[in-house]
Structures are given as C-alpha cells and as structure tokens.
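Shown next, in structure tokens, is the structure this report addresses.
Of the protein chains in this complex, all but one are displayed in their positions.
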Amino acid sequence: MTNFPWNRRHIISLEDFAPSEYESVLKTALSFQDVLSRRNKKVPTLQGQVVANLFFEPSTRTRSSFELAAKRLSADTLNFSPGSSSLSKGETILDTAKTYLAMGTDLMVIRHKGSGVPATIAQEMDRLGSGVGVLNAGDGQHEHPSQALLDLLTICNALNPKQPTIDDLRGKKIAIVGDILHSRVARSNLWSLTACGAQVHLAAPPTLLPKAFIEAFSQPIRTGSRSVQRQVFVHWQLEPALKDADFVMALRLQKERMSAHLLPSLREYHQRFGITRDRIQKCASTVKIMHPGPTNRGVEITSELMDDPHLSLIGKQVASGVAVRMALLYLMGGSKNGDLSR
Amino acid sequence: MTNFPWNRRHIISLEDFAPSEYESVLKTALSFQDVLSRRNKKVPTLQGQVVANLFFEPSTRTRSSFELAAKRLSADTLNFSPGSSSLSKGETILDTAKTYLAMGTDLMVIRHKGSGVPATIAQEMDRLGSGVGVLNAGDGQHEHPSQALLDLLTICNALNPKQPTIDDLRGKKIAIVGDILHSRVARSNLWSLTACGAQVHLAAPPTLLPKAFIEAFSQPIRTGSRSVQRQVFVHWQLEPALKDADFVMALRLQKERMSAHLLPSLREYHQRFGITRDRIQKCASTVKIMHPGPTNRGVEITSELMDDPHLSLIGKQVASGVAVRMALLYLMGGSKNGDLSR
Partner (left out) sequence: MTNFPWNRRHIISLEDFAPSEYESVLKTALSFQDVLSRRNKKVPTLQGQVVANLFFEPSTRTRSSFELAAKRLSADTLNFSPGSSSLSKGETILDTAKTYLAMGTDLMVIRHKGSGVPATIAQEMDRLGSGVGVLNAGDGQHEHPSQALLDLLTICNALNPKQPTIDDLRGKKIAIVGDILHSRVARSNLWSLTACGAQVHLAAPPTLLPKAFIEAFSQPIRTGSRSVQRQVFVHWQLEPALKDADFVMALRLQKERMSAHLLPSLREYHQRFGITRDRIQKCASTVKIMHPGPTNRGVEITSELMDDPHLSLIGKQVASGVAVRMALLYLMGGSKNGDLSR
C-alpha cells in the first residue's frame, strides 16, 4: 500500500490546508474503509501508543468515534472526563495536558468550549519538544476539522463511489443551512469545501449570519503556483441556497439561541429554514441531505427526509467519521509504521 | 469443541425460549467457565468486533459484567453514559442507536427504564438490514434475560456440579420473594424456571403481587410435540412459599416503593418477608439463597445468611454472570468463528 504525503504534526484548523492534504486524508480514509468492511476491523498501526481523549466539553458521539478509531488502530486510550477531574480542583488546562503528556500520551484529541484551546496546547507541546500531536475535536465556535473531513469523504463517496477524489467536488453547489454564526462545523466545512473547488451557499436568518461573516473567507486559495478565489455566497432566505444544490447540509440548532433572542421559536425556524420534501424540489435531482448530528427531528430537517435512504447521508457521515479519524490518527502518529492495511 | 444450536439474532425476552435454547446457553456458558478458570481468561472469538453498552439507565454491576464478558472475548467495547450524552441535546433513543450502528457496532447491549426499548431498537436494526444483534440488559419492569440465565446456570451448577443440565431443575421448588410486581428479574426467571420444569412459588404482600399477575404465565410451554403447563403459585405469606423450597430467591426492594405507599416500612417488610435462619428451617435441608443484587443488607435477607458460604449463592451468581454473558455474546455474534475455547 502507498503512503500519502503528510507534514503536519497537529490538526487544529483547515484554514491553511492545501488540496493535496485533503487528498491524502481522503485516500488514507478510503484504505481504512476497506479495513472496516472486513470482519476483523483492527490493524496494529498504533500498537503500544496512547491516544488521550481530553473532552473538556461533554460529548458522546465524537468521543466514541475517536475512541473506536484509536482502538481499531490498536492504540490504548485514556478518557478524560471533566466531571470527576482535577479541573474542579483548580488545575489549569495546560497543566492537565502536561500531566497526560508526562504519562506518555502520544496523541491528544481535544474538545473545549473555548476557541483556541487546542492550538494553545499544541503550541505548548511543541515548546516542550514533546513530539505529541494534537487534534482539535471541536473548539468553541472556531473549528471542528475532523467533522468537515468526514463530510468531505461522505460527499466524494456519494459523487463517485468507485474512485472518489476531491476533484469530484469542483463546481458542485453545497448549501449550508442554519446557525452559521455559532457553528464550528460550518467554519471548517467552508475551508475544506471551497479549497476543493465547490461553491458554498450559506442560508440563515440575519441574526445567525451577519454579512461580515464571509469576509474571513475572502482570501484566495493557493494551489502550487495558481491562486483561486474561494466561492462563498450568503442568503437570508432558504430558496436561493437550495436552488440546484447538489448537497444540503443542515446545521444543528442550539436551543439556547432562542433564549438569547436570536430566534423567535423552533416552529418559526422550521417554517422558514427547515428542510422539507417540498423545498428540496428546487435542488438538483440527485441532491443529498446531510447533518452533523445530533438532530432535532422535525426542526432542521423533517423526520421523513432524515429517514429516506435515497436522500439522507446522515448515517454515512457517522460511518465516515470512524474511517477519517483512523486516517488522521494514522497520518499524525502512525505513518512511521509502514503499511497501514496490515 | 461442539457448537450448540442457536437461531436467535436478538435476546429481548425469555417468553418464547425453548428448553433446547436454555440448554445451548447453559452448555456454552459451562465451556466459558472452563476458560475463566485458566490464568489467561481471554479468547479471540470476537476480535475486531464492537460491543456497544448502551446503558440509558445507570448501572455498575451489569455494565461491568457485560464489559468484562466482551473484553474476554477480545471485542472492543464502547460505553454510552446518559449523563454526558446527545440525549440531553434532544436526540431520540433510536437515533442514538443508529449512530452506534453507523460507527460499526456489531452487538448492542441495552438497558433502559422504559419497557420495550430494546425490542424497538432490535426491530429498527432488522428493518435496516443491519445484522446487528440486540441484547436486553433490563428494560423497565419487563425483562432482564441475562439475569435469569445466570440464575439458571447458578442453580444447575448447585444441583449437579459435575454435569449440570436443565433437566436437573425438573420438579424443584423455587421461591421468589419480594417486589414481584415491579421486577423484571422475577418475570424473566418465571419464564426460564417454569420452562425447565421447576415449580415457582411467589411470595409478597398483596400490593406487590396482584392475583392477576400470574395470568400471563398461564399459557403452556411447547417442547417438540408436547405441551406442558407452567407451574406458578401465588402466596401472600412467606411460609407456604418457603416450605420444602430448594432455592429461595429474594428480590431487591426498591426504597421508592415506601414513598408510593405500597409498603409501610423496611422494618415491617423484613419482619414479614425477610429471609432469616429461623424461617429457612422449613425449606429443604439443601436449600440455597439467591439475590440478584445489590442487596439491602438486613432487609431482604439477614446479613448473616448472606455471608454463609454454605447457604448463599450470591457470589456465584455474579461469577456466573460473566460466563453467561460471554455465552450470549458468543451465540449472538461469534458462532461463525468456530471453536470458542481457543
């Protein structure tokens, strides 16, 4: 098996990811999808290494996905849960991370409600010359790279099941609908999808999508000698975003937004921005529906669409998550080990 | 080593278990008891497979027992804990189960306070053609099959240590004492014990054992061409249940029953239905005492009886639990793997 080029110790943000890096993640994840279709889904790649899941913000879905990815690479896992932790005893986050480093952690997967925490820990790990890789599993409203990368794998698999590549995305229209402003999933997807040449159309009420939002995404993407403009469009109505869309990605609506008066009610949100069978008539005939989960059934998407196996990619996203996270842990920590399919 | 016949993907209820199925579980569990007596207690049967423990209702004892059973079969385990979960974010239980399915779970062990939840999830897994097996680890006041099966193994081992079979149970008298009405343990045991030919005598205050209760158990058991009546008897006093009993199974008393005015006090309960050395004089001379745990010492059983190694099977029940759960996971998921003792 081929190894794909990789030069990154940490995965914190997709902002500066090059197309070739997306391709390496995609190809490595595809190899692991093959492994996952076997009865014995384990490979010895990270045997004897320690992956610490430091989830300062509680999570079931993402933590389980990373834990399973690590176990399938034969790593030992340590789970940090903030409830019963030293944090309540006044320890700083950096000291917690250094404690896990000192115990012999090789890779740290970090989720925190504060934007920038994984980057700060990565910096400290480098300053100490530790060689430990840090993977951002969601930091505040900043980024959630592994979610965007599993979305990428899911989309490429849908576009070209036989031989998916990131080039399949070129010129495709992808609508991202919902609470863009507070979404780390949207931010990471904006970097990855535009870098692969897709057009991203954002749709949300103005309170959840200020005009200034897309300024951040106005710098061009450099690919070798070429420099290409990112294609991001803002809509305060749903219809123009859905028109001819190849993929519709609904974001999870946090109920806290109501109490902050950013939204009148779940019902009104669904009436204006909910994805329904009626509304997706305007999409491309091959449109697929996505959601990072967990969903509020009947709010972001009708229950009936969610369960339509021809339309919904939601289950495939979760499945892609394990393969992509195996790929990321492998690329960050295991590439010295040689053949990843053994 | 022989494989024993098995045709069930899910284990939800013992209501329709045939004697031959009890025999398969018993024989497989006995093989694993041999494995557990070795220094290295692991077998590679479920290597590379994933067992997800979805305990929507908290539990230490049962979850640890299933986790250990899975690990000894070399499976990878995922633990879902409701506290830090997507449920608090509004996700439905079915969506949680589908998420674990999409991650690649092979077997799901499910506990939920609502009767019927494991059955509903099993149905959905089948509808999706997933091939995933669901094991009910206790649902509301409905059933707790693995508890009744470990009780069966414990009883057969006590009756015939050399070569236990379910036929050893025929004609034996087993008293089940306590909060029958709310007990999933009692319900599952009623199915298994009567199907194996034992006489079950229930004893409880009328508030915890309505006359109508045993109607459900009035349909006959079909064994091949024969059809046999289940033998269940109801007593509102302890003495007739204990008389000549071969086994006395005390059920855990939930303290919540007091506040619901179903019982006056723990002390009065112990005075009327507590198992004491004095009272068991009326039992068979070889009587054994059982309890599914956790016990309220001095309420259901006197502390002194609990700790008498000649009378109490409580520790053996816990030990049987690991062997029986290994057997169930093996029969549900691992039987394709060949020899289970390797």
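Each chain gets a letter, A and B, in the order it is written, and its residues are counted from 1.
FYI, a contact is a pair of C-beta atoms (placed from the backbone, for glycine too) under 8 Å apart; a residue touches a chain by one contact, two chains touch by 3 or more.
The structure presented is a predicted model; accordingly, all values stated were derived computationally and were not measured.
A.B. asks: Kindly state which of the options B:113, B:255 or B:277 is in contact with the chain not pictured.
C.D. replies: Selected residue, touching the omitted chain: B:255.
A.B. asks: I'm checking contacts with the chain that's been left out. Which of A:50, A:70 or A:221 qualifies?
C.D. replies: Missing-chain contact among the listed residues: A:50.
A.B. asks: So one chain is hidden, and I want to know which residue out of B:114, B:140, B:240 or B:293 touches that hidden chain in the complete assembly.
C.D. replies: B:293
A.B. asks: Footprint of the hidden chain on chain B, which residues?
C.D. replies: Interface residues of chain B facing the absent chain: 36, 38-42, 58-61, 64-65, 67-68, 71-72, 81, 83, 252, 255, 293-297, 315-319, 321-322.
A.B. asks: Could you please point out the chain A residues that touch the chain left off the display?
C.D. replies: These residues of chain A touch the chain that is not shown: 47-50, 76, 78, 80-81, 83-86, 89-92, 95-96, 98-104.
Methods note: only the chains that are shown with their structure count from here on.
A.B. asks: What is the distance in Å between the mean C-alpha positions of chain A and chain B?
C.D. replies: Whole-Å distance between the two chain centres: 41.
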